[in-house]
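Heads up, one of the protein chains got dropped from this complex, but the rest are sitting where they should.
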Amino acid sequence: MTEHSETPALRLEGIVKTFPGVRALDGVDLEVRAGEVHALLGENGAGKSTLMKVLAGMHQPNEGRIILEGREVRMANPMDAKAQGVVLIHQELSLCDGLSVAENVYLGELPHTKWGFVDWSTLHARTDEILKKLNCNFDARTRVSDLSIARQQMVEIARALTVDAKVVVFDEPTASLTDAEKVVLFDVIKDLRARGVGIVYISHRMDEIFSLSDRLSVLRDGSYRGTKVTAETDEDEVTRMMIGRSLTHEKNTDTVEPGAVALEVRGLSCGKLFRDVSFEVRRGEVVGFYGLVGAGRTEIAETLFGLRTPTAGTILLDGEEVRISGPLDAISRGISLVPESRKEQGLVLGMSCRDNMTLPQIGDLTTGPFVSNGAEIAIYDQYRDRLDIRSPSWRQAVGNLSGGNQQKIVIGKWLAMKPQVLIVDEPTRGIDVGAKGEIHKLIRTLASQGYAVIVISSEMPEVLHVSDRVIAMYSGEVIRSFGVGEVTEDSLVQAISGIRPDRAA
Amino acid sequence: MASARLKGIGSLLARQGILIAFALFLLGFAAFSDSFSDADNLMQVVRQSAIIGVIAIGVTVVVISGNLDLSVGSMLSFATVMVVDLHDKIGPVPAIAVMLVAVLVLGCINGFLVGVLKLNSLIVTLGMLSAIQGLTLIYSGGQNVDIADQEATWFSLIGRGSFLGIALPIWIFGTLAIFMHVVMSTTAFGRRVYAVGGNPTASVFSGIRRTHVVFAAYMISALCVGIAALILGSRVGGSQNNVGQGYELQVLAGVILGGTSLLGGSGTILKTVIGVLILGFIQNGLLLLGFAYYVQWLVTWVVIILAVWLDIAAKRGRLLSPIA
Amino acid sequence: MATLKQNAALRWLTENPIWGFVVLIFVFFSLSNEFFFDMNNFQNILVQTSTIGLIALGMTLVMINGNIDLSVGAVVALAASLMVDIQSWDAFSGWGNWQMLPALIAALGVGTALGALNGIIVWKTGVDAFIVTLGAMLGVRGLVFVYTKEQSFFAMNFTFSDLGMSTVGPVPSLAVLFLIATVLVHILLSRTVHGRNTYAVGGNREAAVNAGIRVGPHMVVNFMIVGFMAALAGVTLSSQMGAATPNLGRDYELWVITAVVLGGTKLTGGAGSIIGTFGGVLAIGILRNGMNLMQVPAFYVLVILGSILIAVLILDKQLTRKGVEALKT
Partner (left out) sequence: QAQEYKIGITQNNVGVDSYQTTYEQAFIAAAEANENVEAVVLDAGGDVARQIAQIQDLIQQQVDAIIIWPTNGQAVVPAVRQAKNAGIPVIVTNSNIAEEGFDFIASFSGPNNIQQGASSAELMCEALDGEGNIVQISGQPGYTTAIERQQGFEDRLAEACPGVTIMETQPGDWNREKSQRVMEAFLVKYDNIDGVYAGDDNMGVGALNAAKAAGREGIAFIGATNFSVGYEAMERGEYYGSIYQSPVDDAEAALQTAIDILDGKDVPFLNYFETPKITQDNMGEFTKPVF
């Protein structure tokens, strides 16, 4: 840890922020020193992003003070905050697809001449310089829509380096980065820290928090729960601060004896997306798919769900070869898919919780020509209790729930279909540790009840924790399949980087 | 406790803003024009609104599904010219049957282009607006069509007759509105339309055949146009090639006034009915007050914006938008 | 190197498929009609499309912004009426040809002001631009009738219509004006901060807000530009006629939007270009002119135009298709 000056880079005192009907922040204090990485933790909806938006001038606090290098300041708007040296890297990608990388990096403050013309040469030169610092192998003129999600995330991060920042906030920056890019990001963060910048780092991933941060603060239900020096605390203590109890980390010992093969895939290909993929899933078994973003796992799931037409290969359900023509067909054959993006693919945000949950089977819940209200509510109640969904009532629009509860609605929706094969794609992306534990437990329980489950995840601890077998993918191909007990972190990392066991040294 | 109840009433009012605006309108006109509040006049406005209203019911379904249908105006011209022209040639029942089939074919084309090919609905139906107008002219050779002996055919009753003292167009409009309202709010099909409009991708991921739903919405819209054409053709006893010109915008205005969002996924049929009636009452009221017809356009301008503004202001809980 | 260039050209064409279509119909009409391929006819086409074209330039900005303006047709009529009426006011009778100046200022000023009004309503109320301008489309037309009392105006001074018919060298002035405006708006959109922000606001409004772009005033400016352009189109149109009628500009909004969409601007905003819009405008102009010259019966013109509109959409879809691997949603 580096030594710091006495006055902290940033102090927030008694910040209160209310939204109609919600007290999102309730007198929060936070102190960030110059040259430290300060982690901010809390459950979904605890108010982390809101606090940072207040800091960055996107929200005006109802009460409280912001003190920057000892002076009290007011952030009128994001530009103002940036001008004063506070930069926020957003949780959600916040880019304009049609524009170039450079224009995105300098969005809102394009260098220009007196007449309002963009000064392209300055813009490109400056951007290229930043991109070089970030080890990015694309240039300032590239159109953002031509970049992968991970590279787009790097563009987002590049924005932090456009000004001489005093405080940089990273709000869940790693949610869609590959490991290689994570390494670069962490180097950038360490570099900023060395230059005396105060850094706020928000993440739900404990491993990152503990390897990166100097101190950490915890929020719970919009109020401040305290600050710890990272080196002097542990995961369990932090978790208790966040959710008020410890998590039981029982490794999946209660594996049942796998049953018959429910799903078998032979030589499945879909154009350039994935090639010659073969595997099988038995009843009562959880198969994890691990790989980097872009490895093609989601596409396999989508193909199994009838959303893509395979160019070669066969799919067998209960030993019988099938052609799956579309989601409806897949559903009727007992396949359920909890999709990767709950907002875009999983939920109709404006609809009520109940209506979302019963959507796939609405055609069967009828009495005469009408939808049966009672049957629908019964289903909702059953899965609300089973998954502990927190919502004021079934009438609540799903868009108003916190991320974790939204995810549970999607899972409930597919469990209610009583599938033979359940596929879950990134089930815990952006979800806090508490809810994550719940979902992991749930997946295990489902398997023990005889479901065949496929879990796609980009988080190694998750895959290791929840799966019976792990299939590692690299760039559209299955590299290796690990049986129970075979899998180690090292071999997994090798596999997803494309190193085959037979060729490995 | 009392304040909670007040709040409850307040939020109820906010949600029913359009109903209140409607009531205020009626009171306002009634205060200034004697003949306005005449029961006969009120009935008459409802009857006059029936044609637009029937079309608006279909368009509401399309809009809830997240699309637009601007072709209804020319489709109305087409259907009316066809049913009136065929009436004397092959008799009323075959004429109606042929017309409905023809209109459904047009609905199929819209549904195919928007639902299956997933082309932009605004542009597709704009193109259809032009093409159907041309088809109508080609069909009729540009001539007006008339029913020769209007007294002798029961066809005339559809637009002119009455049952239990209420005009048949009102019966048709009312029955259709209630029927479609029930369909949209209580059946699986209705739920799917809302889902597709609310989030097309998520509905596909939920096993809804989005193409079928959009296709069906356009078929419903076309069928409603066919029914409106029956009322129009019967009421006039003839048709011109451009009778429906401009109806698409009036219909859309009614749908919007009813609070249906053009983004899809929300809205109800009954509110569309109210939206259409408001437009009808504005036209009628201003006419009775003796204003020039163009004043009606000015008033419609203000009313549309105010109504939609208040609607969304109530939803977001503040008057001005949060856009910086 | 050659393939690289070829690829660039191919990419350009897939991004601007309308130009392929323009070339196609250009060749078709040149071969099938003796009067089409003629310098004078090309000038005619430019003049005839300049009205729709000028508005389309402004509309492109508004649509890239993710908005739309349906009131442009009515603004055309209002500006034309003001232009023709005011120049014959007694107050300016001693001004000679300068009497056109106050009329021009009034016409352009009112167009810009109505654009600002639309923009401010969209900004402050948050009501969708489609609805705001749908209302304005009726309301402004009402204003036209209030102002004109249903009458047409006629410019006593033939200098005005002579201006509309005049030429700069061998090229008609209106064509020159249209081309200059096209270049200016292209520069505005592709080179200036305002232009780049137009894409940003339309592509991702939230990102634009977060980046500190003042989205509201920005949108108002674009609405003012389209209002100004519509008014300018009204002025040029009335100068072609030396007169103005209250029904001027009916359905123009539809043709303008058609041209802009044909040119590749997305209705959802964030993408589009003036080069594409120019192609879209030309496509409509050439089709109309060519069909006039070939004497296609009026009824069929409607069917053909409608079908072509849809056909271009289908073509566009085919060009951007992902192939067999695509997600079936």
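Going by the order they are written in, the chains are A, B and C; count residues from 1 in each one.
We take it that contacts are C-beta pairs under 8 Å (C-beta built on N, C-alpha and C of every residue); 3 or more make two chains touch, one makes a residue touch a chain.
Just so you know, these numbers come straight off a predicted model, no measurement behind them.
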Visible chains that the absent chain touches, using the contact criterion stated earlier: B, C
Of B:S121, B:N284 or B:T300, the residue in touch with the unshown chain: B:N284
Touch with the omitted chain, as defined above, among C:K124, C:R250, C:K266 or C:K328: C:R250
Residue among C:L24, C:L101, C:M156 or C:I180 touching the omitted chain: C:M156
For chain C, residues in touch with the removed chain: 35, 38, 40-41, 44, 47-48, 51, 145, 148, 150-154, 156, 158, 161, 164-165, 237, 240-248, 250-251, 288-289, 292-293, 295, 297-299, 301
Residues belonging to chain B that touch the chain removed from view: 35, 38, 40-41, 44, 48, 137, 141-144, 146, 148, 160, 232, 235-238, 240-243, 284, 287-288, 290, 293-294
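Everything below uses one rule, namely that only the chains that are shown with their structure count from here on.
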Relative to chain B, chain with the most remote C-alpha centre: A
Gap in Å, rounded to a whole number, between the CA centres of chain C and chain B: 30
Rounded Å distance between chain A and chain B, as computed from the means of their C-alpha atoms: 44
Multi-chain contact sites of chain C, meaning residues that touch two or more partners: 209, 328-329
Residues of chain A engaged with two or more neighbouring chains: 77, 307, 326
Interface residues, chain C side, partner chain B - complex: 121, 123-128, 130-132, 134-143, 145-146, 209, 214-216, 254, 257-258, 261, 267, 298-310, 313-314, 317, 328-329
Chain C-facing residues of chain B, complex: 113, 117-120, 122-124, 126-135, 137-138, 142, 200-201, 204-205, 210, 249, 252-253, 256, 262-263, 292, 294-298, 300-302, 304-305, 308-309, 312-313, 316, 320-324
Of chain A, residues touching chain C in the complex: 58, 77-80, 82, 88, 90, 94-99, 103, 107-110, 112, 115-118, 270-273, 302, 306-309, 311, 326
